[in-house]
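Missing here is one protein chain; the remaining ones are kept as they sit in the complex.
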């Protein structure tokens, strides 16, 4: 039985806490958040202890592992403390918005052999995981091109955008990890373009709402990512992989599989699941199960801080590419 | 070069005449129709001769084969005359609305070894033909169940309905032939229900606008047909075949393959091709090519008057089943 | 908080017990089953009490409602006892395999105003429920035809078949309920055919492995059901509804939405979810939630014993139709 504390009682903390509580191999020791009004109802509903000091929660002797779901700028502090105390960690992305700080945290964790999993939830989506397995099983031969379409249902509020680190570090970063994972090789070249087609005021943050990226690996495998902060039909999440002997694609998810046919249109499906909490509900559960399994069976972490650093570096390259108009070498 | 005369310059005659004209192995000798205002423009547009007497056209020495696309009650007369004169025939369905007359015409044709193909156009649709080939190739094992959905885009005018012979002889008959073809065995039992959900006045003709049929063969293979005279989304034509090791299905046809996604619905396709002339345009051409190939290469006719008689007999059984509330033995 | 006891610790009892345990408005008071080796591990895993006497469980004062998931021949006994004691009941189908016994149990329950929900799980499938809502919302106009394809992934073992009551009472009955629900009117006429295409030895039980049914309501609405005990591609569950102004269809469910394209085939999906426990996992949870909501909010039961009686009567008519070759009036 793995004793786990969840830090952060916000949207993502709630999901992680519920996943821990539902996993028979783990015990949810506590949920911790400085805001009593957030953490207390959560603790109560899950029959666990509420704490207000995250550092204290990390230090508890009955806590074997912590899940970090607090604001981004607190990640590194909790991460290093937990590793120092020999606790395993499942940490939300990104490690930090600052590349240097992320890199040095990762180096420190690797130096001491810290057991840290970075929460790239999409890798645990059953469809994407099946695609990766199909590639590994040789069903489409060597990968040649990866095409990723990833669009949010609607523009986030200015308050969120302002502190998000920008579209490439905040949104594209998930797709950059997916691209790395599906390519099976590290990109060495990044080109990107950014535009403001929805909200021109993003200019004040040097941010964009619409973006496209090209990646190429040493051997020549290519990936494309297209992002838009607003897709009126829902949270669009698609990955296509072209290989030497085949191709993998998949459908988006809807609430049901109903199709409506009328005099105007035929076989119309419902809008997509609205956003990541619904779209990746299964992935969040499976991610937690994979973390707990890795701990329970003493297996390697399925994703690492290194993955986080590499994805962030690609995001930095994309930012630089837009700024300089050059393909940036990673 | 096969010399062909097309009898009838109506909707279906025009299609057949154009198919003959486009086939490099055939020569369109003439089109014949008692109405000069119909036959003359047709002949002119195809660069062939217009005639007003169908019997004369049949008798021409340069005519090797005739295509009968005239009103149903004239079929048997032209058919027997052509066969008597040793001409091959492609005849529109049905042979006749009267079972006895159809049966005796078929018997006579078979007695003298007449070369007659009955125009079951759907068998020449590329998708249905590919399904039949897939069955023959053993891709789904022994056939178990056939499900046929066949719905017209809109109710025909009363004038048409009155002389149509009723839904089972006029509409279901195509599906009964498809069922026979896909089952690969003759049905021995027919059950049917009929309803008037669209036009209650059909009662005066003892006709129905909505119908369902069950068929079973000696070995127990089953087929279901559902018909409706009105489907607002277009001409719905679907066949599904369940076998011991697999299943065949297919999509309906639309004008294009576009899919529209909006805030309300996703992946919506266009309405179906409106009616049989559009839906089976390829099938009509392939049907004529198959007829001409059979003549040019002296091969057996792909469909025969016997097929016409057997489909009509199943239609008669369906009528009787609705009337008596019994499953009727064929 | 509704206190609930689950009777039966078999496959379906486990699912119901877990659903009760997960519902925040209910408390799982006990699970009861005469076999200690079945009920004890279940009780332990859910943190509840194990009992061996179902009647005792029903009688407990802290039990407000019971869920009957025991063998079919025990249903009526527990049902009537629970109702007598004023307990609400969620009872698995069928009430009983015997029509008369089912009818008299239903009559008694209705006489005393017992609160009993019959577990027609498919009505709680999110897709089918959405289809029903779409009909109610007028999206396809008046219903004209319902087409139901329902095929098991593989033949059940002889031991199961022998006591199942036959394909119509055991398998078709779910589809008969679905047909009633989607038609929105009671069928008044039933025609059916049955065949043994997979296992000829079913003859000894006068049973069939392949069947088709036609239903018609007073106003002329029609439904078709096709059943097969073996579909190699998985548990096939499809419902199509044709209305005056549109049509509803839907897709089957697969483990993921991946599509594989190779030189041989394109866009190939995975086999269907194997069987009802996987296919209807969400429906079982929603069914229990609906039961508990009805109790908590004192609302009418979403399904009743009357639904069970009516579906069974249609199954009886189908059996009679196969035997007599007649369309049977309900």
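When the chains are written out, they are named A, B and C in that same order, and each has its own residue count from 1.
One rule holds in what follows: a contact is a pair of C-beta atoms (placed from the backbone, for glycine too) under 8 Å apart; a residue touches a chain by one contact, two chains touch by 3 or more.
Since this is a predicted model, take the numbers as computed values, not measurements.
Chemist: Could you tell me which shown chains are touched by the chain that is not displayed?
Modeler: A, B, C
Chemist: Pick out which of C:27, C:81 or C:269 touches the chain that's been left out of the picture.
Modeler: Considering the complete complex, C:269 is the one touching the chain left out.
Chemist: Any idea which of C:232, C:281, C:296 or C:330 touches the chain not displayed?
Modeler: C:232
Chemist: Going by the contact rule already stated, which one of B:248, B:292 or B:328 would touch the omitted chain in the full complex?
Modeler: B:248
Chemist: Among A:55, A:99, A:212 or A:296, which residue is in contact with the omitted chain in the full complex?
Modeler: Residue touching the absent chain, from the options given: A:212.
Chemist: Can you tell me which of A:144, A:162 or A:306 touches the chain that was removed from the display?
Modeler: Spelled out, the listed residue whose C-beta touches the missing chain is A:144.
Chemist: Even though one chain is hidden, which residues of subunit B still touch it in the full complex?
Modeler: Touching the chain left out of view, subunit B contributes residues 24, 45, 126-127, 130-131, 134, 139-140, 245-253, 255-263, 267, 270.
Chemist: At which residues does subunit C meet the chain that is not included here?
Modeler: Considering the whole complex, subunit C reaches the absent chain at 232-234, 252, 254, 260-272.
Chemist: Going by the touch rule given at the top, which residues of subunit A touch the chain that is not shown?
Modeler: That gives, for subunit A, the contact residues 142, 144-145, 147, 149, 151, 189, 191-193, 195-198, 210-212, 214, 216, 219-222, 224, 226, 228, 230-233, 236, 240, 242, 244-247, 321, 325-327.
Please note the rule applied: only the chains that are shown with their structure count from here on.
Chemist: Going by the touch rule set out above, what shape does the chain contact graph take here: line, ring, star, complete or other?
Modeler: Its topology is that of a complete graph.
Chemist: Since subunit A and subunit C are copies that touch, is their contact same (over half of the numbers shared) or different (under half)?
Modeler: Over half shared, hence same.
Chemist: Where the centre of all protein Cα atoms falls, which chain's Cα centre is nearest to that point?
Modeler: The chain sitting closest to the overall C-alpha centre is C.
Chemist: For the two copies subunit A and subunit B, what rotation in degrees overlays their C-alpha atoms? Round to the nearest 5.
Modeler: The superposition gives an angle of 180 degrees.
Chemist: Tell me, please, which two chains come out on top when C-beta pairs in contact are counted per chain pair.
Modeler: Top-ranked chain pair by contact count is B-C.
Chemist: Could you give the separation in Å between the centres of subunit A and subunit C, each centre being the mean of its C-alpha atoms?
Modeler: Taking the average C-alpha coordinate of subunit A and of subunit C, the gap between them is 40 Å.
Chemist: Would you mind pulling out the distance in Å between where the CA atoms of subunit A average out and where those of subunit B do?
Modeler: It comes to 57 Å between the two C-alpha centres.
Chemist: Can you pull out the residues of subunit A that are in contact with at least two other chains?
Modeler: Where subunit A meets two or more other chains at a single residue, that happens at 252, 260-263, 267, 270.
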